[in-house]
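All protein chains of the complex are present and in place, except for one that has been dropped.
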Amino acid sequence: MESGLVFFLQLLGSGIAVGCLYALIALGFVLIFKATEIVNFAQGEVIMLSAFICYFLVTTFHIPFFPALVITCIAAALLGVLTERLVLRPMLGEPVFAVVMVTIGLSIFFRSMAGILFGHNNLVFPNPFPSETLKLGGIVLSQTQIWIMVSTFVLITAFFIFFKYSRIGLAMRGTADDQRVALLMGVSVKRVFSLIWALSFATAAVAGIFLANVMVINLGLAFVAISAFPAIVLGGLESIPGAIIGGLAIGIIENLAGGYLDQMIGGGIKDVTPFVVLFLLLMFRPYGLFGKKEIERV
Amino acid sequence: MKVLAIRSKTFRESYKEDIRLFQTIWIKVWMGLFIVFLSLLPFLGDPYVVYLVNISSVAAISALGLNILTGFTGQISLGHAAFFAIGAYGTAILASRFSLPFWVSLPAGGIVATVAGLLVGVPCLRLKGLYLAMATMSFGVVIEFLVVTLDGLTKGVRGIAVPPVKLFGYALDSNETLYYLLLSVTALCLITASNIIRTRVGRAFVAIRDRDIAAEVMGVDLVTYKVMAFAISSFYAGIAGGLYAYLMAYIHPEHFSFLLSVQYLAMIIVGGLGSILGSVFGAVFITIVPEFIKSFAEGLSRIFPVLEGRYDDNWNIAAFGLMIVLFLIFEPKGLAGIWGRVKTCFKNWPYTY
Partner (left out) sequence: MMGRKMVMVCFAVATICLWACQSFAERGVSDDKIKLGLILVKTGPVAALGIPSGQGHGDYFQYINDQGGVHGRKIEMIWEDDEFQAPKSVAALKKLIHRDNVLTIITTGGSQQTIANMNSIQEYKIVNVPNALMREFYDPYNPFIFAMGATYEAQFQCIVDYIFNDLKAQNPRIGVVYTKKEYGKIGLEATRERAKKYGVDLVSELVLPTGAVDASSQILTLQQNAVDYVITCDVLPPIISLLKTAEKYNYKPKKWFGFNWATDDMIVKACGAAAENYIGVNYFGAWSDDNPGMKLVKEIAAKYNRDEKSIGLTSLYTYGIGVSMLYVEAFKRAGKNLTPDTLKAAFETFRNFDTGGVLPPLTYTDKSHAPPEVVRFFKADVPNKRLVTCTDWRKPRNL
């Protein structure tokens, strides 16, 4: 194959892998926002905490990777339930601003607790997958990247089926649609909220564990959530397919910008491009690509 | 009984009385006492306290600007640090490269920030809620990028050294001398903001916040007032940025990260949305409480020598985070809400209400 084409496809491939990570992060945000209209600023910290937990499970307790992943997800889900019960439930019915601020406070708290519990050293996750890479027609993909794509796909399909066919999934959709009506129909909104936070934190845990595989684990991992913001908004804050498409789009845009624009313009244009794209997109579509457009009446 | 009667006189007989700056004589008295206390502070406290007051008054001006946009007009901004940065860089470049005096470069910095505010405000008119927050955040990221990249203008990551303020031939190069300047600018900003809020413009802002369509129906021009809110807010941020540049005497792109925008948002929410006083409370809270916790922890380790050397500073920050959480669970209206409650409590004493 021509080298220019290989270069492009290679960028595309790694872009999709990173995009899947962004999509997972975005999914965590969207789950909570859809049901409760809260942007959870502590999501990044959950990602970081789970990376640490999984690291210590694998290295200190010598648990194989996949069981460790499951345990971490359960731990994160418990943390989600606990957070919802102790912090968010007392805030039910309070102005959204105050609730968002509470999540900012939580993020500060979680971050420093991570410092206390896990220390500040840069940790490197022992690679759980064989280090041989796969070659697909000239494109090189590592096994980690393949696993990231597969698990994102599996998770999303699972969520899709869960929301579409299960009873509790239906209850969640109902709650997201109209809380009062859901209550009237006999849905326990409190339990739905607990479950939503648990699911969202577990998704964040999966994202965190895979991030730990491609990055160095330290407290800075929490800030990855900030670079995933464009992905969340691009797709529209209320839309699960939007989160996926937004994530993939941002991953690909970022990599293409890094591969082509960075050589032409230089100066790290890679990291701002997603934000520029987001800004421009919002000018034309004020609710993202798939966001719910509110029709207002007075 | 007479005293009681005076204290509880809060009946207003006209609109004019309702929007008066100082509602009762007592407020004037307390204000006076507070001003006297503040002006004596450099002689009472140590320079550490003076510096903290300086830094919080800069934060207060900036938070006030954000409160006008977010608290009063309901337009959420996560890019406030960008306007702060533009003001700081505007002032710093004018002062260091063109050696313009303080009274030119500071307002000029504010005006540059205002222009930037207009540039963002106009395209963001259609955006609402979190989408607006994300658009302003993107703007913030772009500005951060530009400040680092355009190093011909901003000196990039090397930062700019800012010459001291010169007033009447004196160089205000210490914290103590800058203190009075900062305090008077802050007072000026507070008074201006209160005046904006109690006039037609302010009422239009509040109407937009409460229900923009209803406001439009009642004759509030959404375009004009939303853009105006952006402009005023970024002017305040710009002025605060300029003062910050003079106070630190050195600015660097890393001082103006996205986290600073989050901090300003934290200030106004903790302080109280839609409250002038709340902005000040919030700024003071977010700036001074971490230092207070630090001193407290040091005191603790003096009492319990076991902690000496073993104490982890992360606990200070954890305590700060936890404080924000607990405090908002207890009082979602923020510090201004608590202040209001304390005031009513005093006013109605000995009755509960």
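Chains: A and B, in written order; residue numbering restarts at 1 for each.
In the analysis below, a contact is a pair of C-beta atoms (placed from the backbone, for glycine too) under 8 Å apart; a residue touches a chain by one contact, two chains touch by 3 or more.
Source: prediction; values computed, not measured.
Undergrad: Please provide the labels of all shown chains that the missing chain touches.
TA: Contacts of the omitted chain with visible chains: A, B.
Undergrad: Which of these touches the unseen chain: B:Lys166, B:Arg211, B:His252 or B:Lys347?
TA: Residue touching the absent chain, from the options given: B:His252.
Undergrad: Which listed residue, A:Leu78, A:Leu92, A:Val124 or A:Ile161, touches the chain dropped from view?
TA: If we include the chain that is not displayed, A:Val124 is the one touching it.
Undergrad: So which bits of chain B touch the chain we can't see?
TA: For chain B, the residues touching the absent chain are 42-43, 46-48, 51-52, 55, 148-149, 151, 156-159, 161, 168, 170, 173-177, 180, 248-250, 252, 254-255, 291, 294-295, 309, 313-314, 316-317.
Undergrad: Suppose we count only contacts with the excluded chain; which residues of chain A make the list?
TA: 3, 7, 10-11, 14-15, 17-18, 21, 111-112, 115, 119-122, 124, 131, 133, 140, 142, 211, 214-216, 218-220, 222-224, 227, 254-259, 262-263, 266-268, 270-271
Note that in this section only the chains that are shown with their structure count from here on.
Undergrad: With chain centres defined as C-alpha means, what is the inter-centre distance between chain A and chain B in Å?
TA: Centre separation, chain A to chain B: 32 Å.
Undergrad: What does chain B use to touch chain A in their complex?
TA: Its residues touching chain A are 123-124, 126-128, 130-131, 134-135, 137-139, 141-142, 145, 149, 211, 213-214, 217, 258, 262, 265-266, 269-270, 273, 312, 314-318, 320-325, 328-329, 332-334.
Undergrad: Enumerate the contact residues on chain A facing chain B in the complex.
TA: Result: residues 33, 39, 41, 87, 90-91, 94-95, 97-98, 100-102, 104-113, 115-116, 226, 229-230, 232-233, 237, 267-268, 271-272, 275-276, 278-279, 282-283, 286-288, 291, 294, 296-298 of chain A touch chain B.
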